[in-house]
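With one protein chain held back, the other chains of the complex are shown just where they sit.
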């Protein structure tokens, strides 16, 4: 399925994305999903997540503001997703920052996410390439992050999507690079978190590799357009939501995806 | 009290609205209340809700991201509101989605909310009209939702306000339809949740039926104006907050309220 076809499917189906995400990201995640064409559902109580997951088209987990009760709910939700065949995305925010979140990430990864979405330092650290989790920006580091993503995808048997200076999707063998976006995107909080949920939305209507590519292209194109209209990170965030809604399949076909 | 008079009262008194609401809605709820003319207070800990309710002009409860400790706090707050004669609003978000929230809604309804605010599928499901809770959009369904709202208002002894394609307020006998709004409103998350808090704000300064009508008219007019200025759901959300502040009592008198 082409990214443009995936967008048509997304808007036709408006899949329900069950998000268990962080407090900072909740509002913009819901608005990004609605603007792009999906439907958000934020439900996190341990008492109800397993009842809701089978109703949703996809599940998206994000450990940004993790706590023990939320981790318990995430683990239950991941189990329910596996049982119901619901695709699920893991966003291991700053998993290297404390032992608590490192252990949580280990347990969530063991459940077998369909797609893993992170920035370069998160993916490098998961692949064991660095002990520090420090950011990587240089050309060498881009190559290292791509290699880490490939090895992590093979080891985990999942799709890995790396975003940031580099946008890269791989299943361990085939891979895609996505260009576009805006230098203002890292100046707006939680855009990466919201992207993980949008990857989930696409995964409800397309195979996981194609879904990841389409979500990253949708984001990159909306970011590129929004930057031309913005005076800073505040107005960028507003225009970005508008452009998530305005992007068309035709914009996707003009995107620069390179298949390795 | 006319809706225009209620707006004058709202801005004169700036009533404190105690909100126990969901994480997605908190920020826009506070901003909508401030823009419209009320004052928000988000306080949810079981240890303090009963101390705070009597200080507030109204209480607004919303189960969007419910959990066991928050439900306990909502039940305590509702009890305190009943004891102090504080009007309170219940927004039973997706109460049909899981047994956990269905049971929570049953317990909160048993406490006797002053006003119940929901969308058509939520009100239909509460009135026992559907088992599925699926959305309703057709003309037949509008009539069914209005009939459900009337029967629910009678059974509960409260005001029922239904919003969406249809905006309808009833005490079981008298009723009002409110027109206006914007097709972009469902594309912005949590606007319905924030409306429930604004209904609470008006209920602090006007009788509950009149308060509900005024809040829905305030929203509909701000939505109508904001749409004319917007390029998508992102900019709509910004203009909508501006217009909640800009709307005047004169705008209300031009609104199309039909009393049955």
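We just call them A and B in the order they show up, numbering each chain from 1.
Going forward, a contact is a pair of C-beta atoms (placed from the backbone, for glycine too) under 8 Å apart; a residue touches a chain by one contact, two chains touch by 3 or more.
Since the model is a prediction, treat every value here as computed from it, not as a measurement.
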Kindly state which of the options A:44, A:101 or A:177 is in contact with the chain not pictured.
A:101
State which residues belonging to chain A touch the missing partner chain.
22-25, 27-28, 64-68, 94, 97-101, 186-190, 230-235, 237-238
Can you list where chain B touches the absent chain?
23, 26-27, 30-31, 34-35, 40-45, 47-48, 51-52, 55, 69, 237-246
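Note that in this section only the chains that are shown with their structure count from here on.
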Would you kindly tell me how far, in whole Å, the mean C-alpha position of chain B lies from that of chain A?
33
